[in-house]
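To start, the structure under review is shown below, and the notes come after it.
Note that one protein chain is taken out, while the other chains of the complex remain in position.
Showing chain A:
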Amino acid sequence: MEDRWQLPLESSGSQASDSPAPFHADGMLRALLLILSVVAIAHAELCRPDAQNAFKVRISIKTALGENAYAWDANEEYLFRAMVAFAMRRYSSKSTTQITNVLLCNVTDRVSFWFVVTDSSKNVTTVPGSEVEAAIRMNRNRINNAFLLSDKTLQFLKITSTLSPPVEPSTPVWIIVFGVVLCLIVAGIVFLIVSGIQKHKKKNKESTERENLEEKVEVTLENGIPCEALDLKAGHINGVFAADDERFTSL
């Protein structure tokens, strides 16, 4: 804002030294001052909190950048005005918006301020809020990146941002993991069942082999009589000795 004040005074000063007629210079100076004051008052009217078509901006640099935070000074404000002008130019594709059209006011320590975009073609009016909003929304990403901030730390109150959807892969990850887990389980089950069947077969084969072996072994002969023929459980009473029992005294 100081720049604007600086420039006209300088030019008026140079004009004053060149001009031959002193009355002309005085008049010019007074007219200029009048215009300037009107402009200033108009600007003050155009850009103030809750003005029509004005937007409040809130910036949280320390939250976003922590130790790498930069200080908010006049240069940053200039960049901001340039970005808004850029956004307006891109949106309406006519190169009439200048940096001087963007007015900032009420800068606080929070860092928050109000801004408004004036229309140079029509005198002392502001560009409608809807246009400004649309322009900002279209170029939000560029504006954020210029300041190394994000939607949350560079807030335009009243302008809602379109949230980007979370990245979703074509196949949900969980299906892939599930597939892996299921394959492992099925492989384990199949392995156990097959090994169980094999063990069962081996046991059957072993038991039939053992039976065959026992059959061969069992055909043992005792005194020419196969053992099976003898009723080992019941026992045989040898008639020769049976009668002798009476000879012995009973215990």
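Operating definition for what follows: a contact is a pair of C-beta atoms (placed from the backbone, for glycine too) under 8 Å apart; a residue touches a chain by one contact, two chains touch by 3 or more; residues count from 1.
In this text, contacts and distances are computed from a predicted model.
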Undepicted complex member, UniProt protein name, chosen from "AP-2 complex subunit alpha", "Transporter", "Fibroblast growth factor (acidic) intracellular binding protein a" or "CCR4-NOT transcription complex subunit 10 isoform X2": "Transporter"
Residue, one of A:Ser112, A:Thr125 or A:Ser150, that touches the chain absent here: A:Ser112
Residues of chain A in contact with the chain not shown: 58, 60-63, 108-112, 160, 162-163, 165-166, 172-174, 177-178, 181-182, 185-186, 188-189, 192-193, 196-197, 200, 210, 213-214, 217
